[in-house]
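A single protein chain has been omitted; all remaining protein chains appear in their positions.
Labels for the chains are A and B, by order of writing; each one numbers its residues from 1.
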């Protein structure tokens, strides 16, 4: 049993952009010695999230943001914005709904995902950001 | 320290059906040698999700779907459907909100859950599906 620790740096456009980071996570597993275990994928920060989805433009660029707009509209009123005099209250709320961590099984040296299931970073902040994603691979 | 890798196959009805899979996950732990650690439960696919809830009919068959209908209505407009000429755009969005992975502690050889807290699979797709759930048990 061992742990392999990786960091991925991603440049985003913010504004609820969805980025496919599957290949970078796969490389963390492929470059290591663990054939059976788990990979935990975690994004630092409170206005971004990690999950899986089918990464295709209609869903990633429109449908997810449209649903999140119902829960936390960009132009809604947020006490967070009144506290800090900024404009990203909706970004914090959206990040809480989706969450910062994901754990994916590794079997036979391969990350286990469905055919149409990609690992994605969602950046809800209102400006371009450099995001740091940590991948902890644990197993044997 | 070791890893024990399990797969559970479940037949679902789709249409936001909620299925209690607690007993199958408990059997993964009971049949193994790990007394302290974690069990990661992960569903393959991008129109299903895993979480915990109290598994009782009112909540599982009505209340959860009613809340998800507000976020991602079955009859809403989804670019995903226009891309693929299918009808499961809401299923993808709902899966993103709930998420595909769950990690539950194991202490004294027992999966740690509240009295009214069951592990459930939610299948949001618009047809019956065979779902594959992976359970990775890690610990000592």
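Brief remarks on what is shown
Here is the rule we go by: a residue touches a chain if its C-beta (ideal position, glycine included) is under 8 Å from a C-beta of that chain, and two chains touch if they have at least 3 such contacts.
Model, not experiment: these values are computed from the prediction.
Of the options B:25, B:44 or B:102, the residue whose C-beta touches the omitted chain is B:102.
Only one of A:93, A:106 or A:119 touches the absent chain when the whole complex is considered: A:93. Although one chain is not displayed, its contacts with chain B can still be listed: residues 1, 36-38, 51-54, 56-59, 61-64, 67, 70-71, 97-99, 102-107, 112-114, 116-118, 138-140.
Where chain A meets the omitted chain, the residues involved are 1-3, 5, 40, 42, 44-46, 70-72, 78-84, 89, 92-93, 95-97, 99-101, 103, 134, 136, 138.
We adopt the following convention: only the chains that are shown with their structure count from here on.
Averaging Cα coordinates per chain places chain A and chain B 19 Å apart.
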